[in-house]
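In this view, the complex is presented without one of its protein chains, the others remaining in place.
Right after this comes subunit A.
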Amino acid sequence: MKPLLEVKGLNSWYGESHVLHGVDMTVREGEMITILGRNGVGKSTTLRTIVGILRERKGQILFDGKDMMTVPLHRTAHAGIGFVPEERGIFATLTVEENLMLPPVVAKGGLSLEEIYGLFPNLAERRTSPGTKLSGGEQQMLAMARILRTGVKMLLLDEPTEGLAPVIVQRIGEVLKKLKERGMTVLLVEQNFRFASKIADRFYLMDHGQMVADFPVSELPDQMPMLHKVLGV
């Protein structure tokens, strides 16, 4: 498979604070990648820098062959990158359905409203409720569902299982598998190592604002001692 996202020597800053120190990574079409790493090593920042929310950045980001460094934030989605933030970003003043319909469709191939309600029946039942009246799990489903409508090629997911009950985490895993079957490319940041180990094709290990290792899921058993050392799991 050809590379969809190529990141080379990516640096970024929050004001004075230099967070990413030369991130290199490649994500191929249809892959599901998980970035592992301790708190504060720059995993979320990597996603936010790729999307372009963090604009104090240097280096190279190629998406689908296109240079993303000069693309304004509101054109990132149109290039094919969808983002689900860690805080989920469900809007309180919008109903569930308005939340769902908010991100503009950028390409064909997204799920229709019917397909989304089929995949997430809870959302259909509560379509007229304010978005933030949903439970945490439902809000995460909504945050993912609304990006799936848009037809983006790649999904950047920041800690989708954080603070959710095991049964909901399992549900999110199923949804991600379904997306993978549909050919969606996913870049995931995840603290829940067990969850990540079940769904990812490949892992990047991050430390001090850099990628320090990458390996496919088949090598996971061999890598465990090293992961123990770096992650403390």
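The rule is short, and it goes like this: a contact is a pair of C-beta atoms (placed from the backbone, for glycine too) under 8 Å apart; a residue touches a chain by one contact, two chains touch by 3 or more; residues count from 1.
FYI, contacts and distances are computed from a predicted model.
Undergrad: For the chain not present in this complex, what protein name does its UniProt entry give, out of "Glycogen debranching protein GlgX", "Amino acid/amide ABC transporter membrane protein 1 (HAAT family)", "Fe-S cluster assembly protein SufB" or "Ferredoxin--NADP reductase"?
TA: Per the UniProt record, that chain is "Amino acid/amide ABC transporter membrane protein 1 (HAAT family)".
Undergrad: Of A:E6, A:D24, A:D64 or A:E98, which residue touches the hidden chain?
TA: A:E98
Undergrad: Of the residues A:F83, A:Y117 or A:Y204, which one touches the chain left out of the display?
TA: Candidates A:F83, A:Y117 or A:Y204; residue touching the omitted chain: A:F83.
Undergrad: Go through subunit A and note every residue touching the omitted chain.
TA: Touch set of subunit A with respect to the missing chain: 51-53, 73-78, 83, 85, 89, 91-94, 98, 101-104, 106, 150.
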